[in-house]
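Quick one: structure below, then a few questions.
Note that one protein chain of the assembly has been removed; the remaining protein chains are unaltered in position.
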Amino acid sequence: MHTKTAHELHELLVNKKISSVELTTALYDRIAGTDDKIKGYVTLTRDEALKQAQAADERLTTGANPTPLTGIPIAIKDNFCTRGIKTTCSSKMLENYLPPYDATVVTKLKEAGAVILGKTNMDEFAMGSSCENSAFFPTRNPWNRECVPGGSSGGSAAVVAARSAVMATGSDTGGSIRQPAAFCGVVGLKPTYGRVSRYGLVAFASSLDQIGPLTKDVTDTALMLNVIAGHDDRDATSIEHPVPDYRSALKNDVKKVRVGLIRELLGSGIEPTVKAAVKGAADQLAALGAEIVEVSLPSFEHAIATYYLIAPAEASSNLARYDGVKFGHRSQEHRDLISMYYNTRREGFGAEVKRRIMLGTYALSAGYYDAFYLKALKVRTLIKRDFDQAFERCDLLASPTTPTVAFKLGAKSADPVAMYLSDIATIPVNLAGLPALSLPCGNSSGLPIGLQLIGPAFAEELILRVAYTYEQNTAWHQTSAVI
Amino acid sequence: MRIDVDHVARLARLGLTEAEKKLFADQLAAILDLAASLQKLDTETVPPTAHAIPMKNVLREDKASPCTDVEAIMANGPVIEDHMFKVPRIIEG
Partner (left out) sequence: MDYETVIGLEVHAQLLTASKMFCSCPNQFGDKPNTNICPVCTGQPGVLPVTNKKAVELAIKTALALNCTVEPSSVFARKHYFYPDLPKNLQISQYELPLATKGHLEIEVDGVKRKIGITRVHLEEDAGKLVHQGAARIMGADSSLVDYNRTGTPLMEIVSEPDLRSPREAAVYTETLANLLRYLAVTDAKMEEGSLRCDANISLRPKGEAKFGTKTEVKNINSFRAIEKALLAEEKRHEEVLSEGGKITQETRFFDDVTETTTGMRGKEYAHDYRYFPEPDLVPVEPPRTWVAEIKATIGELPWQRKARFVGLSVAGEAAQLLVNDKPLADFLDAAVKLGAKAPTVANWLIGDITAYCKENKKELAGLNFPPAELAELLTLIEKGTLSNKIAKEVLFTALQTGKPVKEIVAASGMTQISDEGELLKIAQEVVKSNPKQVEQYKGGKEAVMMFLVGQMMKATKGRANPEAATRLLKQALG
């Protein structure tokens, strides 16, 4: 049961072949069998989940408007606020934090009838690309447990890949959905900025953060997007743009779609096997009728530097609230307020979070704002213009999601710059606010390779259609990790 | 490029050990060297992008609603006294 996709399980549920309680129980069995090895979950919510499953079964029985997600067990990244359920962001700072409210996306998923299995591990406050920055434990890649699952939504990607959740939510600030999706061989979508409400997503970098699905196949991504997309009064940056039925966009047809291969992302920094797999995918799309062209986005080379000024600046601001006064960790060592602040934040935050707070505080500080933060916002404009120009020539852009396949645990943890450079293909997309999806397109020494499809703002339907067509004509999504 | 780690840490109210200070000074220097590459770009006439998807005038109607999450909020307070959040002496001791 646990190997099936949500749309397959939906058929079984509505036809009474299985119940959601059975399905949920089966997934907890799967979790019991795998999660010791994978460490994808930080919190399991079994009691609550079984109640939700029961309610879902009633809804399915009485025919009270079941949705494609009714009764489907899902996992939630631990930076989504869940009322009364610990939301830690994998940080010591929030180790015991019980949010007083649900994130909008959580509310929507609950209303759709999804069953929440638990909360997944991540890089602390979503800062990282390997899940090694969790304050609790690293998550491991189901394909090779010596390797990282990617990050920051590493737990979510790993539990979907390990088949210990049917689907999961993630958040993506610089690649945090797509990169772990690529490393774990699952589908991950970062929608257009503003497409999904951020209300209740613990903020990392507000102008870049976006929520999206991690699923076993493209159809499931469309199904979850159908539920979570849309305007929210509580998020002033969520956009009032009509929400189509993304599932009906899933047509096996890419004829005449112009796909631009990004030259800068097929150069020397990219592993040959990854390059070969992406070129192979392009050939396949061409064979299916798409037009493949090569495009250049010259400002890409500045994306990492731009991102590592903007994101830490916003993060340093967003993380100022963790001070031991209202919630979260408070140091016992203090003689006055300021020492309480210092010690609380010293004890509560891990090294990567501290590094970014330092970097961001510096970039915003008097005398450096213009040279760093403001400069980065201007270069962001240049990157956005590059995309605009590319989309005058192409309908979609394609690239590897990551320069390499999943790396070994500890391989990059001592060198932050090396770690940052691994996000080269995903970061520009967040800077421009665009939608992008990663789906499996190959395998190298037993580790999955991800193909990234990038679209203009609100082109999720086209991205899904091209991804779906590729998936229907290949078998990558049918292979899974053996644990 | 080196930064004044003590000053920045003070602005961020971030307690750092001597070892962390040394490590961060080195690592931040490396990151800022990367960032220095932006300086050579001519952005004189380029406007900054604070929001990738431009929007304006997102305003809320002035309607009040009852506060229903009060006790769940208070329950997270590390130290509560008289239904208030207690903090140590503000003037440095």
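Worth a mention:
Order of writing sets the chain letters: A and B. Residues in each chain are counted from 1.
Heads up, the rule we're going with is that a contact is a pair of C-beta atoms (placed from the backbone, for glycine too) under 8 Å apart; a residue touches a chain by one contact, two chains touch by 3 or more.
All values reported here derive from a predicted model rather than from experimental measurement.
When the omitted chain is restored, the residue from B:R2, B:K40 or B:H83 that touches it is B:H83.
Across the entire complex, the residue among A:W143, A:Y373, A:F387 or A:Y420 in touch with the chain not shown is A:Y373.
The chain that is not drawn here is touched, among residues A:S90, A:S207 or A:N226, by A:S207.
In the complete assembly, the contact with the undisplayed chain comes from B:D62, out of B:E18, B:D42 or B:D62. Against the chain not displayed here, chain A makes contact via residues 79-81, 87, 89, 94, 97, 99-101, 103, 198-203, 205-207, 233-237, 313-314, 316-317, 320-321, 323, 325-327, 337, 341, 361, 364-366, 369, 373. The missing chain lies against chain B, touching residues 10-11, 13, 50-51, 54-67, 69-70, 73-74, 81-92.
Everything below uses one rule, namely that only the chains that are shown with their structure count from here on.
If you average the Cα atoms of chain A and of chain B, the two centres end up 23 Å apart. Of all the residues in chain B, the ones that touch chain A in their complex are 3, 5, 8-9, 11-17, 20, 24, 27-28, 30-32, 34-35, 37-39, 41, 43, 46-53, 55, 58, 60, 69, 72-73, 75-79, 85, 87-93. Interface of chain A with chain B (complex): residues 83-84, 97-101, 192-194, 207, 233, 236-237, 239, 301-302, 304-306, 308-309, 316, 320, 323-330, 334-343, 345-347, 349, 351, 354-355, 357-359, 361-362, 365, 371-372, 374-382, 384, 416-417, 420, 431-434, 457.
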